[in-house]
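Of the protein chains in this complex, one is absent; all others appear in place.
Order of writing sets the chain letters: A and B. Residues in each chain are counted from 1.
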Amino acid sequence: MKKRLALLLAIVMLASMLLTACTAPDTTPKTPGEDKGKDESKAAEPTPLNFWVFEELHVAFYKDALNSWNEANPDRPVELVVESYPNAEMHNKLLIAIQSGVGAPDIVDININYFANFLMGDIQLAELNRVVDPVRQYFVESRFDIYSKNGKVYGLPTHVGATVAYYNMEILDKAGVNPDDIVTWDDFIEAGKKVKAATGIPMIAFEVSDQRPFWPMIVQRGSDYLDKDGKVILDNDINIDTLNRMYEMMYEHEIAVAMPGGKSWAEEFFPFMNSGGAASIVMPMWYMSRFLAYMPDLEGKIVIRPMPIWEEGNTRSAGIGGTGTAVTLQSKHLDLAIDFLAHAKLTKEANIRIWEMLKFDPPRWDVWDAPQLQEPHPYFGNEKIFNVMLQMKDEISSPNISDLSAAAQDVVKQNVMFRALHERSMTPEEALKAGAEELRSLENK
Amino acid sequence: MPKGSLGIKSFLYSQTVAPYIFILPFLLSFLIFFLYPTINTVYMSFHEVYGMGNMNFIGLSNYQRLFNQNFYDAIRTNTLYTFFLIIILIPLAILFATLLNIKYLRGRNFFKSVLFIPALTSIIVAGVAFRLLFGESEAAFMNSILIRLGFPAQRWAFSHSTGMLLMVSLATWKMVGIYMVYFISGLQAIPEELYESAEIDGANSISKFTRITLPLLKPIVIYALTIIIFDGYRMFGESYVFWNEGMPGNIGLTIVRYIYQQAFQRNDMGFGSAIGIVLLTIVLTINLIQLRFFGAFKKEE
Partner (left out) sequence: MRKKAKFNWSIWLIFLFFIIVSFVMLLPLYYLILGSFRNSKDLFRFGMDLVIRPELMSLDNYKYILFGDGKIYLHWYKNSVLITFLFTISSLFFSAMVGYALGVYNFKGKNFVFVLVLFVMMIPLEILMLPLYRLTVRFKIINTYSGVILPFMVSPLAIFFFRQYASGLGKDFMAAGRIDGCTEFGLYFKIMVPLMKPAFGAMTILLAMQSWNSFVWPLIVLRTNQKFTLPIGLSSLMTPYGNNYDMLIAGAVLAIIPIVIVFLFNQRSFIAGLSAGGIKG
């Protein structure tokens, strides 16, 4: 009967409707994406650029750069669409987006911990030499190296990340300790004992589910996780000795504690430090921004000094950490994105703004003596902070970066530090050996 | 009438053809979304695969790499988690079911609903609630109780034992209601006369429970056991909500998180596939043992 046939047809249609009902949303959102191409030709319409960050504090800086860009380039206005995600999650998302060819932003802040992952195989980040080469000479060169492969730059640095010691003077004064007398780590330990005896407060807090100050400590001694050729040296004598000394600070001299939350960026750590939980921390310069944002009670009490050294010949700092801002090849506005990024990060003005807005040590050293950077800061003991930087200018060694870098940092953060310093299920030597072994199995692959 | 419509007509009325049309969606879905991926994952496990890129045959290398501490840690987490769920969830669910099956108990429907509500929450929502309760600060609820009882505050997510406690209590909270319902339906299937005749023989409540209730609940216990093991080895969310930013000392590292980490963080799909194959083997072995021992197939026919 015709009726039955109609019924069958109806079913088939229903089924296909259901299927298309599912596929429909696929096409709709793409349309505005395609429109973007046209936008660029229309001068007045701002071009939207998607931007992912894993650190909310950076957003204001880019918004500021956006305003100055739009003022200077009325013919190529930009609109930034910023999304911020959890650190690990953002990098997973980015990796998946890049693998699958769908959903990557135009511009993205990539944590140095993960950067190497994006330089493997077929690189999906845009080469930035066009904008970097003209200004390269003014920058701390090693800050480009860490985001480069085979001479091509894929990320723009946000800061030098020079590691320094932050001392809480309120606590040190109670114990009669002068931070300027602390030159070596032995001095530091002695001072720590005095502080502990006088106030009961630990001298320093260590990250135990992240890698500071272990990493800068070994880099200042000329060691690293990987050598220049990318070979694993995680378990060399310097590293074992350094981790042993950290262990002793925690459990023998009892002048060091694990940071609450395990890392300097945990929400539990900020109130701990803010209320005077430790007399010092050793962190990169960019950590000034965290003091300002999350530890208001320490205003005027913090002074910045070079890192103590282990022995003659060590550098007094190490350029640790970093955020490389990259443009992905999925961007439909590659040139615009690159030009905007150069405007936001490579110019002299931009580098002054990096200091003014983020309180990061700008990678362009020719601004370090600019008046804005030389201005004394009330939060940090009213001192001229960049005098410390200028003092150490040639002592800021950067770590070696190669294919295994991301994996190496993972291993140190997740396993070595935690097992050796917090859980104490392994001795420092065992933990480093186990970590090195894991890395070597990747190396041999 | 033209011949064609006769063909369609006989087709529409055919009892031989109809079932094949009906099962077509399953067959298609099976081929595309099950069989092909299964073969693909076996294939990938013998290759070096970065993202969507090309594959290089590397033989058993991925499998050799499985012999490492991280993988042992992952298996250990899953095994302990499953074990604790079995010894906590099943007795607790039986206890609740038995007590709530008492007809004179006032408000028992209310209690059933309350126990069931956590099952409605997604793992993320439940996780947010537990993260609040088990916060690290001394004022967070669980720590404030510990301190009142004279214990030091805990960093819950920061050691293996308390980390396990977090996952197991989250899972128990979320699932005890469902298992309770299984056992209630099991209890209701037990004929009343059995209890009555036991009462005539002078049995007290406890011996009635151990002699009648428990043995007759055995099929449900086995059934619950199977699901717990199955879910225990594929667990992901319970760990993700507490350690989404990374797992210090591999606390909370499970097999599936290990796959996720290797494939989507380290970009190593080949190795991720090899881990998947091991998980498949574990799950299949357990299922086969269950089927062999209890003949579950036949019972459910």
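Here is the rule we use: a residue touches a chain if its C-beta (ideal position, glycine included) is under 8 Å from a C-beta of that chain, and two chains touch if they have at least 3 such contacts.
Please read these numbers as outputs of a predicted model, since none were measured by experiment.
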Legend entry - Identified contact with the non-displayed chain, of B:80, B:165 or B:283: B:283
Inset, instruction - Sort through B:60, B:105 or B:189 and give me the one touching the missing partner chain. - result: B:105
Legend entry - Touch residues of chain B, complete complex, unshown partner: 12-23, 25-30, 32-34, 36-38, 40-41, 44, 52, 96, 99-100, 102, 104-108, 110-111, 113-133, 135, 137-141, 143-144, 173, 177-178, 181-182, 185, 223-224, 226-227, 230-231, 233-234, 236-237, 240-241, 244-245, 256, 259-260, 263-264, 269, 272-273, 276-277, 279-280, 283-284, 287, 296-297, 300
Inset, instruction - For chain A, enumerate the residues touching the unshown chain of the complex. - result: 1, 4, 7-8, 11, 14-15, 18-19, 21-23, 25-26, 29, 54-56, 83-87, 89, 93, 96-97, 99-103, 261, 265-268, 270-271
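As a convention for this text, only the chains that are shown with their structure count from here on.
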Inset, instruction - Go ahead and note the Å separation of the Cα centroids belonging to chain A and chain B. - result: 37
Inset, instruction - Going by the contact rule at the top, pick out the chain A residues touching chain B in the complex. - result: 1, 4-5, 8, 86-89, 91-92, 95-96, 98-101, 117, 120-122, 208-209, 260-262, 268, 271, 406-407, 410, 413-415, 417-419, 422-423, 425, 434, 438, 441, 445
Legend entry - Residues on chain B engaged by chain A in the complex (per definition of touch): 5, 8-9, 12, 48, 50-53, 58, 61, 65, 68-70, 136-137, 155, 158-160, 244-250, 264-267
